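Working notes for the structure below.
Here the complex is missing a single protein chain, while all its other protein chains stay put.
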Amino acid sequence: MEKRVTFSRRGLAFALVAPQIVITLVFFIWPASQALYQSVLLEDAFGLSRKFVWFDNFTSLFSDSIYLASFGRTIGFSVATTALSLGIALLLAAMADRIIKGATTYRTLVIWPYAIAPAVAGVLWFFMFNPSIGILAYMLKALGYDWNHYLDGSDAMILIILAAAWKQVSYNFLFFLAGLQAIPRSLIEAAAIDGAGPFKRFRTIVFPLLSPTTFFLLVVNIVYAFFDTFGIVHATTSGGPAQATTILVYKVFSDGFIGLDLGGSAAQSVVLMAIVIGLTVVQFRYIERKVAY
Amino acid sequence: MVENRPWLTALSHIVLSLGVLITALPIWITFVASTHPVEVLMSGRTPLWPGDHFLQNYTTILGSGMEAAGGVPVGMMMWNSLVMALMIAVGKIAISIIAAYAIVYFRFPLRMTCFWIIFITLMLPVEVRILPTFAVVADLGMLNSYWGLSVPLIASATATFLFRQFFLTVPEELAEAARIDGAGPLKFFRDILLPLSRTNIAALFVILFIYGWNQYLWPLLVTTDESYYTIVMGIQRMVAVPDSEPVWHEVMATSMLAMLPPVLVVIFMQRLFVKGLIEQEK
Partner (left out) sequence: MAGLQFTGVRKTYPNGFRAIHGVDTTVADGEFIVIVGPSGCGKSTLLRMVAGLETVTEGEIHIGDRRVNELEPADRNIAMVFQNYALYPHMSVFDNMAYGLRNRRTPKEEIESRVAEASRILQLDGMLDRRPSQLSGGQRQRVAMGRAIVREPEVFLFDEPLSNLDAKLRVQMRLEIKRLQRDLGTTSLYVTHDQVEAMTLADRLIVMNAGVAEQIGTPLDVYTEPATVFVAGFIGSPAMNFLPGTTTTDGRGVTLDGSSQTLPVAPPSSASRDKITVGIRPEHLEPTSPDAASLALSVDLVEALGADSLVHGQLAGTTQGSAVTVRVDGARRVAAGEALSLAVAPEHIHFFDADDGRRLV
């Protein structure tokens, strides 16, 4: 990461990194350390008294059945969203890769949901599933299912999963297609000469070669499901009905901003931070390994 | 493909068409709903073909907003979104490219420390430090301002790494030739490095514009003054009207307007956008 030719004007170098560093310190590092600090304090709602309580906030967090339920729900939500969007994206990308003519056209037609904000994507699906006027709810009723995400927790969960996955398919598709197109044609041709049919080729040659992309997307999608889906939940179900869609990011927000439980919310922040750090480390391990190839 | 299997090709087209349909359906329904008067929507079932209230619905929403949600004109929200998105995109690119330049081309004390401080931001998304960040912005008096909307979001490890990665691929001899040609650090940056980074900057701009436009949680926190509402968070205010069904045709018209700019950017700058995204994997 070093250049042979380097400049040695220190003042200039500091001036160049300063904006980035100052903003990072003020808006990232300082708040994060505040969160760490508050997570070991007990403060009343008016901020009049505070007490150092070691890890009490964490202990009570992990003995709180509501929090644990939210944790489990978040994992379920992430797994479902990731599996759904990766599966569909891989299927579409594999098909688009087969077609030489028109692959770019299909790409154009499939990628634009990437540009849609999660909150807006949520509202679109929220509307289509609206129990009284939504077209999908109407179709389900015709099939004999009475959809109502205002009352039924599972319906609400399915709604946010669909909205989250729908928006993410385009991103995954793009990477899968790029990954597929990077596989040398000669390998596929060699496999064909060895007598492997299209499905066998995909299973035994293409999919293993695609595994770096798949792994990268897996991490990115889990991060997305954990953090970027706040807008979907907040703009539609607001965590309801009866906490059925309260995933962790939403809970941090509502406990902190609405419930004003500072210590508890800070402890939740710290837990989330640990999760991101874990995922980032996993991702960088993988990048390092790729470099070693 | 390797061998000619007409049925497989046909299947591919069918599956892809289904994919396109699933992608497009929500948008089509939204568009249709945004062109009808409220009575048609409330009649119990969404129509599948556009109505004749296109102009009327959009003019109302752009000019005077939704009454039930406080009548904030959507036109103004779009303007706010645009300002925020541009400030974030331009700001991020500007501070990232100079930071990457310093880290790659200069040797100075605390260089690695700076690198790690920037690296750590990768692990601290807004969502995990909502309250204390809000407190900082409030203490600095940046609530309800464009600065408050954008500045806290413009530090970015991803953009810095992207530029760093690119700078490392620039041949060393170019910098040496420039040195022999009498170009100092600033001149080299302006005359050589910046022009060479053009496509990277453009690709990043596309991604960051979308990122900025689509911000949701942050504007929700720092704006209480309606004149700073952005369109993406504004929709939530329209959906969450207390104790009544949302005014759906106006919500849908607003959703269309909220999607339009970023979607246009993706479609018309597809090549740059794809490049910008794929680079991030590396």
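As written, the chain order gives the labels A and B, with residue 1 at the start of each chain.
Operating definition for what follows: contacts are C-beta pairs under 8 Å (C-beta built on N, C-alpha and C of every residue); 3 or more make two chains touch, one makes a residue touch a chain.
For clarity, every value in this text was computed on a predicted model and none was experimentally measured.
Looking at the complex as a whole, the chain kept out of the display touches B.
Of the candidate positions B:192, B:241 or B:267, contact with the hidden chain is made by B:192. Interface note for the absent chain: among B:67, B:176, B:225 or B:245, the touching residue is B:176.
Residues of subunit B in touch with the missing chain: 171, 173-174, 176-183, 187, 191-192, 195-196, 198.
Please note the rule applied: only the chains that are shown with their structure count from here on.
Taking the mean of the C-alpha atoms as each chain's centre, subunit A and subunit B sit 16 Å apart.
The residues of subunit B lying in touch with subunit A in their complex are 1-3, 5, 8-9, 11-13, 15-16, 19-20, 22-24, 26-27, 29-30, 33, 41-46, 48, 94-96, 98-99, 101-109, 111, 114, 117-118, 120-125, 127-133, 135-137, 151-152, 154-155, 160, 164, 167-168, 172, 175-176, 179, 184-186, 210, 213-217, 220-221, 232-233, 235-236, 239-240, 245, 248, 251-252, 255, 258-259, 262-263, 265-267, 270, 274, 277-278, 281.
Of all the residues in subunit A, the ones that touch subunit B in their complex are 1-10, 12-14, 16-17, 19-21, 23-32, 34-35, 38, 88, 91-92, 95-96, 98-100, 106-121, 123-128, 130, 132-135, 138, 166, 169-171, 174-175, 178, 188-189, 192, 198, 213, 216, 227, 230-231, 234-236, 238, 249, 252-253, 256-257, 262, 265-266, 269, 272-273, 276-277, 280.
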